[in-house]
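Omission of a single protein chain aside, the complex is shown with its protein chains in their original locations.
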């Protein structure tokens, strides 16, 4: 299951929980990715909308792909406001062998950026401004204008 | 600096320390790799010898390479015995942007396996058995037999 | 009636329209200038499954979602 939390993530707690979960599963490798809000463009933070049903389905497809390689993926993401220098995203891949984990985390994070139904806003003066210039059209975009 | 610890690593503590260190450095991405001893071949654990001077020098070269990309690498490794289902290795890359971190962790871990001066032994019945079949000749091996 | 919902930054309340298939939905949305400007950029889901074709029949109670450009992480 995708884990969603309001506000910034307690990364150490989530990492600890996942690591401890993994210890008796006989995985040899755990690779994790943490995304932290950078202080740039004079923002106070970022804010996120998440559409859970399609996010979960997208994630389930990745979990099946991981399973076929003997691996497991976990992810957690923020909903709402995340201040500068706190974290909004953590993902981890567990696998018996390191190559699988190193390759999967890379592919997973890139596809996450391109296709996970999450919308990002800059927070400035308490207002949310859609980060359109950093956003990506999902696969299949535009069909409603294709008549 | 390379962090070396006797016995298995307290992964949550090390991760927490590194993560907290990173928060005000304005990195956007942290990618970490954890290696855990698998229960296989009827071993009780693994054991490691480390030659610190050459390990540190190898690591310093990687740190310079990371620095040139605006990134920082950290690593910790065990010395001596590490029981099954505990961890002997953690490395992390911190960088402003995710691509640098995802690519560096992969290259770093692969070169670590090939060239870091660390020797691995299986622990069976309390005895250390050199894991020669899983070991790799370092770059430049064999010159003393080349006359 | 089919429910059309607008996710993320589109910031519009759901619409309820008569439509026998996704083509009908497309025609009606193209007629609204506020919505039309989003259509090139939006992916589409029917009952929370992403679709890549307009040849999809719809029935009463179905839900069509518009997903504008994303950026998680």
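Residue numbering begins at 1 within each chain, and the chains themselves are lettered A, B and C in the order written.
Assume contacts are C-beta pairs under 8 Å (C-beta built on N, C-alpha and C of every residue); 3 or more make two chains touch, one makes a residue touch a chain.
Keep in mind that this is a model prediction, so the values were computed, not measured.
Chemist: List the shown chains that the missing chain touches in the full complex.
Modeler: Taken over the complete structure, the missing chain's partners among displayed chains are B.
Chemist: Return the single residue from B:15, B:62 or B:89 that touches the missing chain.
Modeler: Of these options, the touching residue for the absent chain is B:89.
Chemist: Go through chain B and note every residue touching the omitted chain.
Modeler: That gives, for chain B, the contact residues 35, 48-51, 53-54, 57, 77, 88-89, 109, 112-121, 130-132, 134-147.
To be clear about the criterion, only the chains that are shown with their structure count from here on.
Chemist: Approximately how many whole Å separate the CA-defined centres of chain B and chain C?
Modeler: Those two chain centres are 49 Å apart.
Chemist: Show the residues in chain B shared as contacts by 2 or more other chains, in ascending order.
Modeler: 98
Chemist: Could you say which residues in chain C touch two or more other chains, in rising order?
Modeler: 73
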